[in-house]
Structures are given as C-alpha cells and as structure tokens.
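Every protein chain except one is present and positioned as in the full complex.
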Amino acid sequence: MAEIRGPLDPLTVPRFAGWTTFARLPRRDEVERCDVAILGVPFDAGVTYRPGARFGPQAIRQASRLLRAYHAGLDVHPFGAQQVADAGDVAASPFDIGAAIRAVEAGAEGVLSGADRLVVLGGDHTIALPLLRVMKRRYGRIALVHFDAHLDTWDTYFGAPYTHGTPFRRAWEEGLLLEDRAMHVGIRGPLYAPEDLRDDAGMGFEIAGAMDVAAVGAAAVARRIRDRVGDAPVYVSIDIDVLDPAHAPGTGTPEAGGLTSRELLAILRGLAGVRLVGGDVVEVAPAYDHAELTCIAASHVVYELLALMAVAP
Amino acid sequence: MAEIRGPLDPLTVPRFAGWTTFARLPRRDEVERCDVAILGVPFDAGVTYRPGARFGPQAIRQASRLLRAYHAGLDVHPFGAQQVADAGDVAASPFDIGAAIRAVEAGAEGVLSGADRLVVLGGDHTIALPLLRVMKRRYGRIALVHFDAHLDTWDTYFGAPYTHGTPFRRAWEEGLLLEDRAMHVGIRGPLYAPEDLRDDAGMGFEIAGAMDVAAVGAAAVARRIRDRVGDAPVYVSIDIDVLDPAHAPGTGTPEAGGLTSRELLAILRGLAGVRLVGGDVVEVAPAYDHAELTCIAASHVVYELLALMAVAP
Amino acid sequence: MAEIRGPLDPLTVPRFAGWTTFARLPRRDEVERCDVAILGVPFDAGVTYRPGARFGPQAIRQASRLLRAYHAGLDVHPFGAQQVADAGDVAASPFDIGAAIRAVEAGAEGVLSGADRLVVLGGDHTIALPLLRVMKRRYGRIALVHFDAHLDTWDTYFGAPYTHGTPFRRAWEEGLLLEDRAMHVGIRGPLYAPEDLRDDAGMGFEIAGAMDVAAVGAAAVARRIRDRVGDAPVYVSIDIDVLDPAHAPGTGTPEAGGLTSRELLAILRGLAGVRLVGGDVVEVAPAYDHAELTCIAASHVVYELLALMAVAP
Amino acid sequence: MAEIRGPLDPLTVPRFAGWTTFARLPRRDEVERCDVAILGVPFDAGVTYRPGARFGPQAIRQASRLLRAYHAGLDVHPFGAQQVADAGDVAASPFDIGAAIRAVEAGAEGVLSGADRLVVLGGDHTIALPLLRVMKRRYGRIALVHFDAHLDTWDTYFGAPYTHGTPFRRAWEEGLLLEDRAMHVGIRGPLYAPEDLRDDAGMGFEIAGAMDVAAVGAAAVARRIRDRVGDAPVYVSIDIDVLDPAHAPGTGTPEAGGLTSRELLAILRGLAGVRLVGGDVVEVAPAYDHAELTCIAASHVVYELLALMAVAP
Amino acid sequence: MAEIRGPLDPLTVPRFAGWTTFARLPRRDEVERCDVAILGVPFDAGVTYRPGARFGPQAIRQASRLLRAYHAGLDVHPFGAQQVADAGDVAASPFDIGAAIRAVEAGAEGVLSGADRLVVLGGDHTIALPLLRVMKRRYGRIALVHFDAHLDTWDTYFGAPYTHGTPFRRAWEEGLLLEDRAMHVGIRGPLYAPEDLRDDAGMGFEIAGAMDVAAVGAAAVARRIRDRVGDAPVYVSIDIDVLDPAHAPGTGTPEAGGLTSRELLAILRGLAGVRLVGGDVVEVAPAYDHAELTCIAASHVVYELLALMAVAP
Partner (left out) sequence: MAEIRGPLDPLTVPRFAGWTTFARLPRRDEVERCDVAILGVPFDAGVTYRPGARFGPQAIRQASRLLRAYHAGLDVHPFGAQQVADAGDVAASPFDIGAAIRAVEAGAEGVLSGADRLVVLGGDHTIALPLLRVMKRRYGRIALVHFDAHLDTWDTYFGAPYTHGTPFRRAWEEGLLLEDRAMHVGIRGPLYAPEDLRDDAGMGFEIAGAMDVAAVGAAAVARRIRDRVGDAPVYVSIDIDVLDPAHAPGTGTPEAGGLTSRELLAILRGLAGVRLVGGDVVEVAPAYDHAELTCIAASHVVYELLALMAVAP
C-alpha cells in the first residue's frame, strides 16, 4: 500500500510559503492512493442575499496553512492515519444553476470514484443537493447532520426550486435521506411562517437550535446527534452561518445569536465514532470576512471532519 | 379596523431591493393605523469618545432587510399581530444638545400621538432622556430596564449635564422612573469611583452585571428582571455596547468582557409577558462596524422588542 | 405645470437624516411631474468575477446624501431645472438572467412611460441591454457613449449569451445602436485576443483608451465624443471600473491604470450640449468599497448626468 | 542659543518604537527654544456629516513616524534649520462649540507666546477661526491660502454660526484677513447656490479650483498663489478633503474629483519664499482611513509646511 | 513618600486628547516613585506566521484611553493604590533576534531597577525569555501562568532556538521556572505530535485547555491556578491569541475555539491574592485588528494585572 504523504514540513518550508492546497497537503494528482479527497466548489449563484461564496474554497485553503498534524483532542493524526489529498475545484457555470448542479454532481462522482470519502469546500448551500445524490449512490440513504442558522428546507424563491435555501427539501423529495436520522443544529432567527417548522418536521428533521446548544451544552448536543444517526452512514453539512456573526462575519445571510467556534468544534469532536462518509463547509464569503476569522474557523471545522473520518469505524 | 400591512414579500421583491425602511415595513404615512412606530434619531453630539452613531438609524434599517415574519421562539408574528410602521427620522441639530433634546422630545411626542408604542433607533444615549419624558407623560412613571456596559448615571462631563453618560441621572431627577423597578444589565469595566455605584443605588437601580449573566445564565437574569418590573409599564433601553466588542465592534465606548448576542436575545425573549411600552437601541456607530455585525445584532434586538410588544398583556 | 420639488433642505434636516432616496430627492410617487426618473436595478447574476453589485443602488443612494443643489461648472441646478425623482428599484430575480432582463425592460418601460428621461443605478452591466431596448423604442437607434475598462462586446461565457461582458454585442445584433456614433472610453488592460478589437470595430465602436485620456486630456476626449455623437440621442453607460481601482475599489473586475474621478467628471462635463436621453452607472460592488469612495464617485457621476440633461437641447 | 534637538535617531530607535510625537520630535517641555510649535486640536463637534476628526491629531502623529530629516526638494533640514517641538493637544470640550473655540484660542495663544510659528493638527475646520484670531494679534491681518474642496464661507447651519463650514466668513467679518490676498485652492463639487460664489468673492477670495489645477498644473497654481499673497504674512489652512477621496478617504465630507497628493505637495513646495507664519491640516477622520493613507498624506503636508517655514524670509 | 500621580482627569482633558501613554498615566520620567512600570517591547522578528506585533505596544496604549480609575470587581484603584508609570519602549533591532533579546533583558533590568513590578506590552512571545531572566534574578525561580492557544515549548524552527514558539522551553532549560508551579491556560488547536504534550509535561507544565475552560468555568480554572502557584512569585504571560479570533482578530497565529474576553478577565480576576510580580501581554498585531477590538481586550487584560498587583500580598 502506498505510503501516506502528509502536508509540507513547516520546519523546512515556512507556513506562508508554498502552493495553496488545503493544509498544504498533496494535490490529488500527486498521490496514487486517496482515502479522503478535498474538493472545492466555487459557486454562489444560488444565494438570496450577499453573494461571494465563489471565493470560499480558495480562501479556506489559504487560511488552512496553520493547521498542524496532530489532533490532541481525538489523539489522531488526521493526515497520517489516512491519505488526504486536495482534488482542486469543480468548474461550475455561475450563469446556470441547473448546469452547475450537474457539474458538481459529475465532479464529485469523479473524485469519489478514486477516493473513499469526500469533504467539500463551498460555495453556497445549493451544492449540498448534488453532493447528497452522489453520497446516496455510493452509500444508500444518508443520515444528514446539518449545522446552520436556517432550515434550508424551503420550497422556492422567485419560482426557482434549486437555491441555497432549498437543498434539503429537494434531497428529501429525491429520497436521498434517512428520514428518521436527519437533524438540524444551530437553527435560530426569524422564520417565514409556523409552516416552515411543520413542513420540516414532516420531512423527518429534528432540531437542536442555537438556544438549545446554550442551554444543554455541546456534549449533550453531540450525544443527541450520535443517538439520532446511530450506525448509519452520515453526511455532515455545515453552513458557516451556524456560527455567530462575531465568529463568522464572512457569510451571506448572517443571524445574531449563533454558536461560538468553540461550541461547534466541541459538538463535532463529540461525534467521534459515527460513520462519517462525507461532509461540506459552505457559505464562506471572504469579501465580508476580517483577518481570515471566518476562513480560519472553516478550516478548523474541516480539520475536525477529517479527524472524525480518521477515527470512524 | 384597518388591515395590517407587513414587510415587502421576499419571494417577489428580493431582500436586497426596495426602499430602506426597518424590516422593509411600510412607512408611517403609508398606513392609517399604527400600533408600533419605529423612529430614527440620528444624533451623536452627546458622546465622550468615538462619535458616529448619527449614522446608526439608517445602518440598522439596512441591516434589518433579512428579518423574516415569524418569531418561532415566542410563536408570534411581530409584524402581523400588530401594525408596525417606520416613522422615519427626527431632525435634530448636531450643534446644540439642548435643541436636539427638545426636537427628539417633540418628534417622539408627535409620533406617539398616532401610535400605541414606540421603538427608537439611535443615536447616542443622550436621547433616552427626552424619550423617557414622553413615556412618562403617556404612561406615568416608568420601570426602566437598561442594558449597557456603563451605568449612564454620571452627573456631568466638562460641565455638561446632558450627555450620553448622564441620561438616567437626569431622568431620575425629573421623576420619570419608578425607583424600585429600575435595573441595569450587562454593566462591566472600570468605573470612576466607588461613589458611582453608591449614587446609582441611591437612584434605585439594581445591577445584573456582565459577570452575573455568565454566572447565572440568561434565563435567571430574565426572571430577575421580570420580578423587578412586575406589571409596571416598562421601557427597555439598550446600549449596543452591552454586547462584547466581538459582537458589537461598531460602537463608541467599547468594553471587553461583554454579553454575546445570544445572551442578549435570550434575556429579552425571557421578558415575554412584561408590559413593554417603549424601547430604544442606541450607540450603533457604523464607521466602526464590520460586515454589518453590529447592525445585524441591533436589528435582531429591535425584532425581539417588537415580539415582546406583540405578546405583551 | 407642477412646481418642482427638490431635495430635503440640509439646513433643516441634517444630511445624515431622512429617507434614503437619491440625493434626498422625492420619490416618484410623491411628485406628479417627472422629468428625469432615477431607477435602481439591484441585479448582479451576470458577473464573471466578484459579485455584489446587487447592493449598488442602495449604496449609491446612501452616498449621494452629500450632493448639493447647484452645479457651478455648468451653472445649472440639476434638481431645479427639471423635476428629478427616485422611482425605486426594479425587482429582478437573481436566479434567472433571462427573467431578470425582462423585468428590467418592463420596469424601465413603465418608469419611462411617466418620465422624460431615465438614469439607472446598477447592478451589473448585463442590464444595459434591456435599457437600450427601451431607449430604442422611445428614441430610435441610440448613440452610445460607453465608459469602461472593458469592451463588453464579447459573445458568450460558458455558453451564456447574456452576461455583464456581452450587452453591447447583443445591442448591436438587435439593431439598437447608431453604429457610426458608438464609442468606448477608458478601455485598458489585457484582452482575450486581437479579434476582440476587430470585432468591436466591426460593430462600429471607436475607442478612446485610458492611455489616450492621459495623453490628450479630458477636454480633447470630450470634444471627440461630441463630434462622434453629433445631435443624435445619446445614452451614456458608465461602468464604474472605468476609474482606477484607487478611485473605485468597490467593483467586480478592476483593472490597474484607469481614469481618476476628476478625469471622468471633466469628460462628462465636457459633453454639455449633447442630446442626452438616458444613462446608467453600473458595477458598483459595495462589499469591496472603502469609506464609500466608489459610491461617492458614482453619485457624482450621476449628478453630472443629471446636469447634462438639464442643459441638453 | 540652545542647540537644536531633532527627531529620535532611526538607526538607534526603530521608527515603530518610542513615544508618539509628531515626527518623533521632542515635546515642547523638553526644549527651551522653540521656533515652530506643533499643536493638536482634537475637536470635531463642528462637523455636518461624518464626525471623527477628534482622533486626527494622534493619528497624524502616529503616521509621521516615517518622516526623515532632509527635504531634498527644497534642500533644507526642516527639523535642523529650526527647533520644531510638539506642544501636545488643546483640551476642548466636545459639548460646547463656543467654549471649545475659546479653549483653542487660549491654547494657541499660550503656545505661540513661547514659539515663533505654529502648525496645528486638527480637528475639524471650525478651529481655523480661533487660530486666525491669534495670528491676527501676532502678525496683523493675514493672507489666507485655503486648500479645500469646499468654500467654508457659508453663514450658518441649523442656526449655528460657528461650524466647520463657516470659519472664513466669520474670520472675514472679524477683520482677520487681508481681503485682496485670500485664496481658495482645490474647490470642487456641488454648491448650494450661485450666491455662494458671489458672497465668497465679496469677501475677497479668489479661487483655483480642482479642475484648474488639472488644467494648468501645480507650478502655475503655486505661482498664482505667490503672486496673490506677495510678502504678506501667510497662513495656510489645509482641509485634507482637498485631496481626492482616493488619496484621503479618512475625512468627513469627501467630494470626488480632487487633487492627488503629489499635486498638493507640489503646490506647497512651489510656495517656497512666501512669508509663512502659521498653518493647519484639518478634517482627518481616522475611522474612515485605510492603511494610514490619509494620515500619511497629512503628515507629509505638515512636513512641507515646516520646510516652507525653514526657508521663509 | 511621594504622592501618587494617576491618569489625566477625563473631565478636564477628553479621553481622545493628550499624549499616548498607557491609560494616560504619567511617564516614568515624570514621577520619582514607581511601584509598577509599564514597558513596551515593539519587536516581532520571532514570529512564524503573520508579523506585525511590533506595532502592538503603541496600539495597546492608544486603546487604553478608555480605562477608568476604579476596579469595582476587586474594589481597588489600580492607579491609586500604587504608582503606575509608563516607561516607554525598549529599542530592539528587528534584524537580530539575539541582540534584541539582550536589549530587552537590559531594558527590563534597567526599568525594574527603579520599580517594584513590571508589566510588558509586546511584541511577540520571544520576549518572554529575557523578561523571565530578569524576573529570576529579582525574585528567584518563578511560577509561570501562561495564557495561550499554543504551548510555546517547542524546540527550534528552521534551526532557530529563539523564536515566539520556544521561550518557555528555553526558560525551563535555563532554570528560570518553578517546575511544579507552571501552567498553561487556553491551549487548543492542532499540535505537531503527541511528543509536544509529553515534552511539555516533562518540563513541569499542567494544562487547562480552552475546552476545559468551557467545561468547568472561569472560577474553577482560577482556583486551579491559585492552587498550582501557591505563594510563589508569579509571572503571568498572556498571548492574546488565547482569546478566540472573534475576540482577538489582531494577532499572528489565530486558532478557532478560544476563550471569550469575559472568560479571560474572569480567570484573571479570580487570581486575586496570588503574589503577582510581573506579566506581559503579547502578540497583538494591529494590522489585523478591527475597531481596536483586540487592543481594547489587551488593555483590559493589563488593567486586570495592575489590579492584581494592587491587591497582591
């Protein structure tokens, strides 16, 4: 079996030097074996308010230069226990949401054909739909753990069915999800109507809202998620706006009252042992970021996903 | 009774389009009935450090475009259960604090003559005094719930009695407050002298400091406030610097160690059932804000006040 | 004839107070007569690089609060010689470029049915096409004066024919332009191929590039434009990226080596006497702006267009 | 005669180290002799739009750390040919414009009693009035060279006679100016009415507008100023908004179409030989600055004034 | 005994006026007695990622203008119970780490020869080594309480033994520390290898990580620290990146998941009674700060250290 190639050595090549791949890992074309592929999806034509997530993948990669090799919390080397490689970006048209969704689906399919697991850097939340389609084909129906300020199970905007507010309704309609294993975490802020919650529950979602996280703590929320997903194959989709705007100003539809980055990292860490097969971090809009605040948080979140994959059964 | 007119429909008019009123609500002159009037007071000549709150009302309105119609936490439609309308701005001279205070008093009086309740977008904290005068005339002595890093019961600066650090001493002197029902929340940071606290207590204020919020939690603080104000008519005055500078950089006299936006929203939500008759959100200085962080928090705070009014007895 | 209503009086209502309309002018629905209508088009789904111009109209309006009533350079009152009013925004879907183009065309048509002339606040450059269609119907083929770093006569991107890089090729194909009276000003930066220039010339465009402006001066460029357009009905379309990034950082595809704001204002002023019937200022992306630099420049450019209309034959 | 003490030696104490005085010069209380005193006036209660110039003096001092000892253009050592010292700040109330004007007058009088010449770091333009009063007492009527986007000879705002838009009308009324030797440079942008220019001319001002500078060049403008002021004692008052917003975003009432920093420095340099007795640089509002752009320009402008004083007859 | 001279009176000299010393305190050369000296060390040549902490001391001083005289939490006047004075900056070469370390050691030694206690404003963490050497000579081996996201007990980078990641290994090697009384607080984020922790423990450090702070609360952490240090002489070294990037964006190697400013202040306050003899606040890089967020937090942290010194046995 091929030897695992990790990030550039920071004691030889300074962290601010060298090509910009996630965590300074090898590119996919530089390694034969690939356990986990990182894939960028620079697409944001599905947003309803502030655009800019098309610059997310590159900015998250740049902010990931500080990540080191050993995850003390889970006692694992996320880049050493498995071969992680950066597969670059999907090329998706900003002018045609349908074509872009097809391109993401094809791109993810292609990458996953040569890798075991997939972590995607968005892009806006529209892209979760084609990613879940690929996951379904590979793993069957998926247990979805969705971190977000918003439900993203709305139906249409201006008549458009495929947007960043609707991926999980479409995914449910397409039968991609394990209904009794789906969960939202971090929900908060005003909704359109009480029906939003009723419809959402009808699709099988449970909710651990941002206020719940404050009330019961990260460990209890993690436990609740673990109970919910059981031993099913799990996809974790993380809209960075699940964080409070103080922790993630660089996003498109910020809502006050969100999670701290510490809470989000702690909940993720608490998922050690679930069967994580894929994930994404979306809605990072660097034009609104400051001092890479949001991008650093996003890169740490990706690091937690990689660590979870390294310790998954 | 006139039908209630809510915000623009986001499924027809994108949130980033259309005139800038609070939450894209109708202007006061577009509706006959008005249960709650929103009033801007772009005035900041009373500040002792960073100026700029004169641009606060417009910036809060712009950041309020993302607010939606249904408040799930209190199960109420703040724009549907009552007619809320934006009454525009008071025109107050930046060169004469006395004249400005008179203008604010007259402006608020005028608006309230055609509305039941008033929520004001500041502006610096100087304006709380004329607003409390109007409240007193309409409702009698008022129970004041004051969220702030600072006491704002100082006496004078450079000999000036009317500034953003003195409104509540003046209000107490003028007999506007119910002394046994006044409360500060979020106080922290260095003071001038121990006498500051002694004087403040002498005016009838109790204090739930920022460290207390951390220690006992938002729910307990809300309970304490509810006990304090009882069934009196309540005015909630919120200096945005009650939030930590991480959550509200866009303000004039920031102090480390403040509340999170989630704590502030939770405390407010915990006041459901009090007899809220008016409120203000002040000291938003957009020149120091980033990515509308502070303004978004302020707009959510206003939304909570409106929800509280909708569920008030 | 109805009396002309100008902006709010700054000696009564401070410039930082009051509703945000362009230059604090009346809304279209507040005046009966309207000589010139200002129309916002918050749309940016046609951009190839940095998005964000959807927030342009509102930001230009906010930055226009400083505009005063008298244009000394042309000795005219742009708001007094003609009734100017703000017609608000077109509601255009961010998800469907075709539908948005139709909405802009219908919106502009509607506004122009009750006004003589039209000045549009963009939005990205895609919107120039529907605007030129409306102009053509009203005035016949149009002399186009196009200020931009880029030609915007490309054919397609990712197969999409309607984008911010193609409006003038489409306009030429649709026969909207007077071919011997079209002109680009400020062109600079790398192109795709020599054919770009050949094709462009084939559509009848002449070019006064950014280096030409530096070489011959604003007055000579203005003369050349006047000679080119003669007494035809003129539409001036201004992509704010015609300015150097130092003068207009807040835009989507900035190119070094551009015009100063003084040069642009001087060229525009030098067009006094042309038969200006419409215009737009596009590609203002506030998320990349600083201290309203770009938006202030845009608001002054609009002011020049209004002054030119006031002195047009 | 006391030896002259210059700035800290940059080869011993790094430029980023050491107390923040202008150009790292000695404080006034550290030197006996003082030929030119630098005085800060952190006051901005006279502004009509963006406040914040109260932080100007400190920010200009911080940005002046890069200034070196030798002025090659005029072949002079501005800190060696004369003892320059930093006299600190005037303490002026932000709450009472009248009291502040008196404090500035007293403060400047005091400083000038122990120095030959005065250069002031503002603060807003209101402060030019008390400074001119002090100049008048010391030197008789003054030739004023005023760099600004605005005339600043308006009468009142909201009834207030002493603001940042009115100092030179008040100065003229008080007989402080040599009427046939007053000049504005850099004027541009919309005015209130044609009377603005008529009144201004009636007070004896000539104007070299921003467009004139572009047309005839810095050298010709400098010549015109020299001819205008002759051998009279000259006061140069520089509102930093004379620069284009690209060069000076950090100011309160920016107008597009301004001077470049190179033009301003060239005009000042062209004044070598005039009898410069005092000057100010005002309206630097750091909250709107970026990367010290505006403050660096201001510090270079002060450096030119000091060089002019060093070579003055 | 000499009378104690406190900060400038804010009711006479506005907080935004006057020389920039820490908290507007007297300079060291203005007072005879000095109980606590504040010393700036503008040095950042030891950093591995974002530089800029050379501008830290000046920026922290500027942000400290808002500090007031009375610390209510500890019921003490930190500037009244002891003479605190600002000793200015050490001049350290940015080009030679060894020479800089010697300069810091000599500078601190000199300052401490005329003062009882020392609080240093950094600068990067490299400087903790020479400061601990001085402490050791004065007080014997020191109990170190180290707040940081990182251990800073690494060995070398690119072969360099003296950097911002290695001061405490060097200090341990040099025998400066009381091994059974050393403690890290706030550690988090990825490490290089499990050996990092083993080595660190081998040098006698205990760790209260960022997740521990969340789990047990500030009071418990403070208790644990108090138990650990006992009655030994304590040095508190605070890398501002112990705070979450939301609370301290202005630093060089930010890690998500950090402390809130309230937690940090609470832990410090909980150390009342320990024998605090010195401290530093390092790694403030103002170029990455926003609205002085980080610098305000740093200034409050220094204020807590001063208060602890005032109440120390």
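As written, the chain order gives the labels A, B, C, D and E, with residue 1 at the start of each chain.
Definition applied: a contact is a pair of C-beta atoms (placed from the backbone, for glycine too) under 8 Å apart; a residue touches a chain by one contact, two chains touch by 3 or more.
No experiment lies behind these values; they were computed from the predicted model shown.
Considering the complete complex, the chain that is not shown touches A, C, D, E. The chain that is not drawn here is touched, among residues D:15, D:141 or D:226, by D:15. The missing chain, though absent from the display, is touched by one residue of D:8, D:127, D:222 or D:246; that residue is D:246.
Within chain E, the residues in touch with the undisplayed chain are 44-48, 50-52, 54-55, 93-97, 99, 157-160, 163, 287-288. Mapped onto chain A, contacts with the missing chain fall at residues 12-14, 16-20, 27, 40, 42, 54-55, 57-58, 62, 88-94. Residue positions on chain D in contact with the hidden chain: 10-12, 14-16, 65-73, 75, 218, 244, 246-247, 260-263, 265-266, 290-293, 296-297, 300-301, 303, in rising order.
Quick note on the criterion: only the chains that are shown with their structure count from here on.
Of all residue numbers seen at the chain C-chain D contact, under half occur in both copies; the interface is built from largely non-matching residues. Matching the C-alpha atoms of chain A with those of chain B calls for a turn of 120 degrees, to the nearest 5.
Chain centres computed from CA atoms place E at the largest separation from chain C.
Work out the mean CA point of chain D and of chain E, and you get 40 Å between them. Between the Cα centres of chain B and chain E there is a gap of 37 Å.
Shown for chain B are the residues that touch two or more other chains, namely 12, 14, 16, 48, 54-55, 93-94, 157-158, 244, 246, 260, 288, 290. Viewed as a network of touching protein chains, the structure does not reduce to a path, ring, star or complete graph.
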